[in-house]
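Before anything else, here's the structure in question.
The complex is shown incomplete by one protein chain, all other protein chains being positioned as in the whole.
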Amino acid sequence: MADRLRCAVIGTGAFGFDHLSSLQSCPRATTVAVADSNTARAREATERFKIPRSYSDYMELLEQADIDAVTIAVPTHLHAPVAIEALKARKHVLLEKPMAMNAKEAAKIVETATKMRRTLMVAQQFRFNKQTQMARQVIQRGDLGDIYHARCFWLRRCGIPRIGSWFTQKKLAGGGVVLDLGVHALDTCLHLLNEFDVTCVFAQSHARFGSRGVGEMNWGKSEIDPGKPFDVEDYGTAMLRLKSGRTVNFEVSWAGHQPADGREHGVDVLGTQGGLSLYPAKLYRGGPSGYETIQLANLKVPYQEDRIHHFVASVLEGKKPMVAMEESLKVQQVLDAINASAASGREVRLA
Amino acid sequence: MADRLRCAVIGTGAFGFDHLSSLQSCPRATTVAVADSNTARAREATERFKIPRSYSDYMELLEQADIDAVTIAVPTHLHAPVAIEALKARKHVLLEKPMAMNAKEAAKIVETATKMRRTLMVAQQFRFNKQTQMARQVIQRGDLGDIYHARCFWLRRCGIPRIGSWFTQKKLAGGGVVLDLGVHALDTCLHLLNEFDVTCVFAQSHARFGSRGVGEMNWGKSEIDPGKPFDVEDYGTAMLRLKSGRTVNFEVSWAGHQPADGREHGVDVLGTQGGLSLYPAKLYRGGPSGYETIQLANLKVPYQEDRIHHFVASVLEGKKPMVAMEESLKVQQVLDAINASAASGREVRLA
Amino acid sequence: MADRLRCAVIGTGAFGFDHLSSLQSCPRATTVAVADSNTARAREATERFKIPRSYSDYMELLEQADIDAVTIAVPTHLHAPVAIEALKARKHVLLEKPMAMNAKEAAKIVETATKMRRTLMVAQQFRFNKQTQMARQVIQRGDLGDIYHARCFWLRRCGIPRIGSWFTQKKLAGGGVVLDLGVHALDTCLHLLNEFDVTCVFAQSHARFGSRGVGEMNWGKSEIDPGKPFDVEDYGTAMLRLKSGRTVNFEVSWAGHQPADGREHGVDVLGTQGGLSLYPAKLYRGGPSGYETIQLANLKVPYQEDRIHHFVASVLEGKKPMVAMEESLKVQQVLDAINASAASGREVRLA
Partner (left out) sequence: MADRLRCAVIGTGAFGFDHLSSLQSCPRATTVAVADSNTARAREATERFKIPRSYSDYMELLEQADIDAVTIAVPTHLHAPVAIEALKARKHVLLEKPMAMNAKEAAKIVETATKMRRTLMVAQQFRFNKQTQMARQVIQRGDLGDIYHARCFWLRRCGIPRIGSWFTQKKLAGGGVVLDLGVHALDTCLHLLNEFDVTCVFAQSHARFGSRGVGEMNWGKSEIDPGKPFDVEDYGTAMLRLKSGRTVNFEVSWAGHQPADGREHGVDVLGTQGGLSLYPAKLYRGGPSGYETIQLANLKVPYQEDRIHHFVASVLEGKKPMVAMEESLKVQQVLDAINASAASGREVRLA
């Protein structure tokens, strides 16, 4: 393999541009191509980031021998097909989140990566955030004692992704806020707990804003294409029990008339000797004069903060990435169980 | 009946003193007696509040013909026996919370009150709080549109009631934080929703602080009488589904290493047109310039803020008190279901 | 002197009732009389608190030989005349704040107390608050290193005392918010710094709400008696330089369209090794993992939390009270200087 990883980006929407920007600032990567069926958008990408080649068909891109790895930023319903083809073409793959439409697809991706012996990493950027890394470090060094409960949440007051886009259609996105924001909340939480084995899920959800065409921006009405429905949930909550006996409360919303002054997105981890919360990273404990809150600052962290730089380094060094594909698969299974429980109104047991 | 309600207080602990103080400032009540098996404490009460008579046996007090009503502030395991005797003695009863050790006992109390045609009111003081009354008024006038979800919580960082006292023993208190703080969180929430019919409960709980003798004050160690165990939960959480399809998240802790800067105790109610949170009472909604938060202030409220003044007035005027005993019974049933679900690890269906 | 201090209360408004309530719960005091020219109000006091005697003329009360001490809760313009007569009648005096209309009057009171060898204490209740006592203790033990700056403030969003009452008339109250709330903010701050020697004051003030008849409650209009003006400031700010070189920022408002979510009333003290803020009492410092915030809890505090209990004990034990009259005089001098600087638009130097 060359000194620099030769990369290509499939999908040049907002996330694709973000991948291109990360790759450009990465001294160990070269970006050789992009692919997008929207050729105007692909051209804009090549001009702005001076990319040599562009393909309207990602299959053609995957045939190129001088590409070592691809980063995939396409709508969720294309995750599995594109990732599987890329892996089959022997490309290492960085895949945007959520991993797939469901755990069945996700398992297929993992299986292909294993068979083809390629690196597969889901782009869970919040794990790389310095606050998260400091938090995990403090947990790993044992400051919290025995951890028994956690909360994870992302509660937007008014932040549905563009209504009528693929984000709000079940057949293109796989689901609503539970997948879109929930994958971050849950992945970060289980990563902090360092435990991905969930045994029982009880969940509930609602669709109260997007379905009326509000909750996108400033509570105003969006232009909705009648042919492009909003058929997903915009609120979801769940309780999880883990194999170890720990419990987790989970809550996400794209929109809701609720307090938003404090933390909109975060995790709380409760232990016998201390507690920890994100964002920002704060440690709670008892002390001789009273309750102590330590806002973590400037702890040295083990990983680069850019997920794509980490992916590039993992491939070049032949190391397993921090976001293990097996963990991402388990996160997808739990999200599926949350959706199933919310739909049935019953608890769901996982193996 | 006399112009003034002739009252007596059974139990002269901290809550009994609080009842005496309320009664003294109530122009429609006269306090004629107290009862407590702890005669020193009863004497202190009579001296401080100039109460004419004192009894060491509450049964003797209940025999007195010049007593119209009693307020009961004794440990939970005595709630049902004392309340039932008082009702049988034809006294109107104000009963401290939680209503009883369990719903079976609570049902017996309600049955007796009904049979004896006496007023029975559980002293849910948070319903009388001006903030709660303003909140309920704004909800009742329709500002929230269609309500679909609520959260209720009381999350103390370090506040277990005296470890080793009756509060932390299952056979005397009926349970731990789920009953002690949970009865407030749940009662206020269902009162705001104006719906007490819960159909499904899924709950989880932990005992991680009191069982180690910490979490009472300043994280120090309490003197624990080895014969007086801490055998209750100090953390509990639940998800509820209501008959209407609304959902409720519930979470309480006596102790926990967790964020405590913001609201320790409160309720959020989420509706399609607006949201509301306690404490203090704030209304959330969308507006032409952005997100609006209105901190309620000085709305005229329908009830007196002192629960005991309200009880006295209800009896004298022959009106049903704001806290209906049927509602208190349903709250007790849900708390029982929370404890049952936490114990079994399974969802619990209510009729 | 008797075992119990024989006390009387002059003035039976809201503050007088508060004095009576404190005295009643004080095991070392007996309340023998009240005085008020409003005889209906005096009667209400005697009935509620079972006080044996009542006087419509405070001079008559002061003639009674069986009264050791008086607490004075009358409008500010009467502070000096009543306190001086009481001291001359050899009564110990607890005086409501602000001490007097101005420093000249205050000096006269101190002079009389000194000459008559009586205890005089201004009722600065915030010094007795447990949070303040814990804060001062942590400062006194040196946790802050070298203190160089402090802020003190009380910023109400909507809280002018009844417009048209004596509170808002210069000739009866001596001034507006600078005296009314400023005396608390300033006294607490200088007490924490343990330094009362201010050398330079620069101040500014405004009257923008009360003068329009708003800012009292819910921004509504008050019924203003045209003969009873609002002729005082409702906003004031100042910068102070202390003898030691320390600086203090001061800001108070009765009303103002401003953020009010956080601390409305408090003090910040900045030192080289740590900082401290009220309310509640929090200590700030650096630590190995980041910024530490310690919310003080349950430190043993040296003084009783009730100012009147402390006054009673000071007199009975012949000890100087925690609020030294010389300090209260200096606080009054600084408040006068703030008013003078705001009026002249120039800095004011104090000796």
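We call the chains A, B and C, going by the order they appear; numbering starts again at 1 in every chain.
Rule of thumb we're sticking to: a contact is a pair of C-beta atoms (placed from the backbone, for glycine too) under 8 Å apart; a residue touches a chain by one contact, two chains touch by 3 or more.
Fair warning: this is a prediction, and the values are worked out from it, not measured in the lab.
Of the listed positions C:Ser165, C:Asn249 or C:Gln304, the one in contact with the omitted chain in the full complex is C:Asn249.
Considering the whole complex, the residue from B:Ile294, B:Ala324 or B:Leu350 that touches the absent chain is B:Ile294.
For chain C, the residues touching the absent chain in the complete assembly are 144, 146, 148-149, 157-158, 200, 202, 204, 206, 208-209, 212, 214, 218-219, 235, 237-239, 241, 247, 249, 251, 256-263, 268, 270-275, 277, 282, 284-287, 290-291, 293, 345-347. The chain not shown here touches chain B at positions 138, 261, 283, 287, 289-299.
Keep in mind that, in the parts below, only the chains that are shown with their structure count from here on.
With angles rounded to a multiple of 5, the C-alpha fit of chain A against chain C returns 180 degrees of rotation. In this assembly, the C-alpha centroid of chain B lies 37 Å from the C-alpha centroid of chain C.
If each chain is reduced to the centroid of its CA atoms, chain A and chain C end up 56 Å from each other.
Annotation for chain A: residues touching 2 or more other chains are 261, 287, 290-291, 293.
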